[in-house]
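With one protein chain held back, the other chains of the complex are shown just where they sit.
For reference, chains read A, B, C and D in written order, and residue numbers begin at 1 within each chain.
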Amino acid sequence: MFIKRSALKIAGQSPGTLMYVGEEKAEKVKIQIIDYNGSDLAEKEVGTIKDCLPFKTSDSVTWINVTGIHDLRIIEDLGSQLNLHPLLLEDVANTEQRPKMDDYEDYLFIVLKMLYTEKNSRRIQHEQLSLILMPGVVLSLQEFEEDVFDPVRERIRKGKGHIRTKGADYLMYALIDTIVDHYFHLFEEIGEQVEILQEEVITDPQPKTLHQIQNLKREMIFLRKSVWPLREIISALVRGDYSLIHEDVILYLRDVYDHTIQVIDTVETYRDMLSGMLDIYLSSVSNKMNEVMKVLTIIATIFIPLTFLAGIYGMNFKYMPELELKWAYPILWIIMISVFGFMLIYFKRKKWL
Amino acid sequence: MFIKRSALKIAGQSPGTLMYVGEEKAEKVKIQIIDYNGSDLAEKEVGTIKDCLPFKTSDSVTWINVTGIHDLRIIEDLGSQLNLHPLLLEDVANTEQRPKMDDYEDYLFIVLKMLYTEKNSRRIQHEQLSLILMPGVVLSLQEFEEDVFDPVRERIRKGKGHIRTKGADYLMYALIDTIVDHYFHLFEEIGEQVEILQEEVITDPQPKTLHQIQNLKREMIFLRKSVWPLREIISALVRGDYSLIHEDVILYLRDVYDHTIQVIDTVETYRDMLSGMLDIYLSSVSNKMNEVMKVLTIIATIFIPLTFLAGIYGMNFKYMPELELKWAYPILWIIMISVFGFMLIYFKRKKWL
Amino acid sequence: MFIKRSALKIAGQSPGTLMYVGEEKAEKVKIQIIDYNGSDLAEKEVGTIKDCLPFKTSDSVTWINVTGIHDLRIIEDLGSQLNLHPLLLEDVANTEQRPKMDDYEDYLFIVLKMLYTEKNSRRIQHEQLSLILMPGVVLSLQEFEEDVFDPVRERIRKGKGHIRTKGADYLMYALIDTIVDHYFHLFEEIGEQVEILQEEVITDPQPKTLHQIQNLKREMIFLRKSVWPLREIISALVRGDYSLIHEDVILYLRDVYDHTIQVIDTVETYRDMLSGMLDIYLSSVSNKMNEVMKVLTIIATIFIPLTFLAGIYGMNFKYMPELELKWAYPILWIIMISVFGFMLIYFKRKKWL
Amino acid sequence: MFIKRSALKIAGQSPGTLMYVGEEKAEKVKIQIIDYNGSDLAEKEVGTIKDCLPFKTSDSVTWINVTGIHDLRIIEDLGSQLNLHPLLLEDVANTEQRPKMDDYEDYLFIVLKMLYTEKNSRRIQHEQLSLILMPGVVLSLQEFEEDVFDPVRERIRKGKGHIRTKGADYLMYALIDTIVDHYFHLFEEIGEQVEILQEEVITDPQPKTLHQIQNLKREMIFLRKSVWPLREIISALVRGDYSLIHEDVILYLRDVYDHTIQVIDTVETYRDMLSGMLDIYLSSVSNKMNEVMKVLTIIATIFIPLTFLAGIYGMNFKYMPELELKWAYPILWIIMISVFGFMLIYFKRKKWL
Partner (left out) sequence: MFIKRSALKIAGQSPGTLMYVGEEKAEKVKIQIIDYNGSDLAEKEVGTIKDCLPFKTSDSVTWINVTGIHDLRIIEDLGSQLNLHPLLLEDVANTEQRPKMDDYEDYLFIVLKMLYTEKNSRRIQHEQLSLILMPGVVLSLQEFEEDVFDPVRERIRKGKGHIRTKGADYLMYALIDTIVDHYFHLFEEIGEQVEILQEEVITDPQPKTLHQIQNLKREMIFLRKSVWPLREIISALVRGDYSLIHEDVILYLRDVYDHTIQVIDTVETYRDMLSGMLDIYLSSVSNKMNEVMKVLTIIATIFIPLTFLAGIYGMNFKYMPELELKWAYPILWIIMISVFGFMLIYFKRKKWL
């Protein structure tokens, strides 16, 4: 579950051997190009990587978005046309990567995780997004067709914000920013689940509840594993040792950095809350047991002595003077009711009732 | 609860897009200016940011306090008049920020949290305070009208302490110092709640008590998230890499730093105490169960054998020689009382009574 | 309890505002001077700080010990006569300081905690000691009259050890060393309490025991908060960046450093032991419950079936052939005793008896 | 188990004393040489180390693989022929080493752990692999004959990938990469065990299950001890302070580094999952106890009062008017059935049924 069987396909292979390990989601490979500068904008969908090359050498910013990376020929083609390192291509295809950044001097390579919850099971799913930043070019590679980048496309088309006046580094920032912003949507959903659990654990704790708490806890561990490396990546970008990223974009990246910190804070907070719930669950269970015990004890403590008394006068001794007395029976009832009453008062005082 | 829905409004927006995410508390925007030096003092309430500009260029220290940041036109105006970075303006408006400091070279930008407990629910609330330090100017921005800075205003008006003889950096220090000092008030209230809980958990532990412990624990997590970044901010200021802050003010900031350390220590101490309480709670519950069990055991252990004896002589066998004996009944009573007494002594020795 | 109400008096005040926050313990301010070099020794008790000045400028080492810092006029006087920073004076008066060291270039300022257990309650108490090291002068300030420095005074008077041949930095070392050595006395007392608890938790665990464990644990947290900063202070001194402290004294400070490490080790060890006790306590409680359950089960399991048998022959059916048999009653007794014996053997084998 | 008795054989010995501490697995020592460059390839099995020397001095890359290190003469011979440090030889023979890297200037020495699960017991076993990197030569030493390096051999023979065009450092990288890739196979097996346990702990928790959880947890501790030092080793190699490793191979080592991080992440995830299972186990046990208690309480609470009623009318008082009434017996049955029904409703409402 955490290490997919598919990840094992590549073990023992020569490094740089391309092998796609995820599910195939996109039906067809799609290469989408947006080329823009302050004044002009061109959008085009091309068939091969080769068609992108004219855009690459232009002065304008070029965003090449490749969907459907299970087609390894495209990736190989990409490698040879753009002169990318084989290890990079392997990382693009191996969608079980940990988020990471590699600096290949001529270009920066960043692997991110796009997180979302599955509609039915409410489990957290992830898709891998690879970003390659070259001078004047941003390459984004992913398997899934529907992405979250439409608002960015809109901003480019309408020239909203600074995006049209800035370089490729700003475009990369905008993409990362969109991914991180999307994490907050995820948290809203998780937050709802956490609040529902929190009520359930107090009002009606079931073994199922415990199970759900454990599941969410495990998902928090998973989230953490995705977000911590992201923090490191952006922190390295902010430190500013990369010539491809300009001074003024670092300011914006610092803003994303603050957001990742906030995401990490939230993950930690949820983990703490879920741990607290476990304590409440266990104490709820033991409270319920306590209550069961009290009922048993009250009933047994009241009736066992009374049954004893009844047993006494059920004995068949020849000489039992009480049996002959006329008022013995009603007197015994009075005694029994008194014992009963005394017990009730005792339990009231013990706060068992 | 930890990520407000409102925080999501800004996801997907172009960075630098202004959007106010908190509740609107102030009825009207209010811009208050205090301009002073060693000898002179001017106080004024102005309508627009433009009216502040003359004060800004003067030699004296100028404190511009803006209340009611939900009016985004004012913030935009501020940005253009004072030439502030759009990301800074976005941070001012987004009141769900984590405490942080950004160095924009010409000015320092600090986000702080003002913490207080709500009157009715006793829950911890927070308001965001943004401070911008420029040469000779301190800008403070907040939503809530009533602030805690009145003692600082008094000190400026009456020329008490060093405040009139020092620069804008000292004014900023004085504002931060007031905020941190205010945290101690908060702790006094929390301390009272902790002490009440501590008694309750020993004398009368209820599921409700556990719930309150968990709530306080969660609030401690929240406090920690607010105070740790503050510590980092002040630590960075003390390290003295900012030309806007002079040598002699760093000494004072070191003092604030000591206070934040003390605040953190206290948060950690309360967390430890609350964890300890959880242990006491669980052991109290199991002690109570133990007590219930003892009562049941004592009653059952005494009366079950006696009831058995009574049952024996309730049998209808034709040939039961004891039944015919004259002294059998009183002798049985003596036996039963002896068993009863023996049991009592046994339980006494076991310390169950 | 951790943040005394008195600590709040200073919130909102101008920094450098003197305010004494502790209890007044000394009846009268006392200024005691010991001035010595290798050959000469002078002791004097003076009325005002001014009287100390001649000693300060002499070549010899001067130790000025001020008792009764609640008298703020003395502290103010001190500040103006010796030209001390107002923040330092505030720290001297505010006896709720965290141990710390501030370097004011011309002098070093160290705040320490003197720890001792209160006679009656056995709770740990602390008193603040402020040390100021200037060239040739050590100033020690405290509220409580009786201090632990008499052995140091004796060593100076009798010229024992190196103390008379060394400078003011050695004197400061000697004072810190005495404080740290005193912590070991405290640990002896705590160690006794821990050992008593350790026996109690095994032989006779009571809710009270748990409470004492928690109290000691809390005191360990408190001790930790006092000792860790001390370690940092001495570590900074040993690193040797202070011109007021000479090479040869650093060797001695390294020795004190080793002692503080040992103190911290001991605190951590006690914390671990107390955590272990909590586990033993909880398991003792559940063992006792187990024992109670066993007694109940043994009694109930033996007598409930027997009572059933007696009940059978207490029935009033007209046609119950056993009732008429002569040997039925003794045979039933034999059966009952067999059941009883079988049960005993069963419980023996289960190791419940 | 963690420190094998055999590890003690070497205590007190002169350092550099050779002593093999593992099991003897290989029947005979085997020295296998693969010598290759871009164009040529030679494979040979030789009898003595001396026979390797001609290959060593050649320009081509030489891989010397020694199997069966229990034969100490071979190791000694190796030391004298290749001029290796006695401590290195001792480390090769002592198969209980922690993974580590030593830089002997002329050559790099790396100790790795090959991990696999034993067929029958499913316990994790480990074998030690020693790698020595010299200019143009990689020496690999191990006890077990069957190794995991066959894919590497194939790549060399078939000239697949870069391996034939690169130097000895790339060969060493390829060997380490294969080892780390193999860890993922191990995780697949562990992952299956974890998933089986996870189901078992919910559906049918047995003391045996707890035991298995503890065993896996211990194995995770062991794995961690093997993988963490590996991470440090590769991290040191990546930092690039070793002249024997060229710039371009560092890129590949960075890839291995990412894999070790992923391995560590997985180990930590499994540890967290196993801790979570322990909580579920304990809560399952207490849920089962709760259920047992409920059955007891329901039965006892229903029948004890009814038995009391029956006991009442089993008494032999002379004057009990109810006994004479014709409808008394059926009325009592109605009362009893009502009590029974009332109890059932009560338990339904309490959700005990």
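One rule holds in what follows: contacts are C-beta pairs under 8 Å (C-beta built on N, C-alpha and C of every residue); 3 or more make two chains touch, one makes a residue touch a chain.
Fair warning: this is a prediction, and the values are worked out from it, not measured in the lab.
S.K.: Among the chains present, which touch the one that was left out?
M.R.: Contacts of the omitted chain with visible chains: C, D.
S.K.: Of C:Ser39, C:Ser121 or C:Asn316, which residue touches the hidden chain?
M.R.: Answer from the full complex: C:Asn316 touches the omitted chain.
S.K.: Please output the residues of chain C touching the missing chain, sorted low to high.
M.R.: On the side of chain C, residues 148, 151, 155, 160-163, 174, 177-178, 181-182, 184-185, 187-188, 191, 195, 202, 251-252, 254-255, 258, 261-262, 265-266, 269-270, 272-273, 276, 279-280, 282-284, 286-287, 289-290, 293-294, 296-297, 300-301, 304-305, 307-308, 311-312, 314-320, 352 touch the unshown chain.
S.K.: Given the full complex, what residues of chain D touch the hidden partner chain?
M.R.: 1-3, 5, 7-8, 10-17, 85, 87, 90-91, 97-98, 100, 102, 104, 207, 210-211, 214, 217-218, 221-222, 225, 278, 281-282, 285-286, 288-289, 292-293, 295-296, 299-300, 303-304, 306-307, 310-311, 313-316, 320, 322-326, 328-329, 332
Here is the rule we go by: only the chains that are shown with their structure count from here on.
S.K.: What chains, if any, are shared contacts of chain A and chain C?
M.R.: B
S.K.: Could you tell me the distance, in whole angstrom, between the mean C-alpha positions of chain B and chain C?
M.R.: Whole-Å distance between the two chain centres: 27.
S.K.: Multi-chain contacts only, two chains or more: what residues does chain D have there?
M.R.: 314
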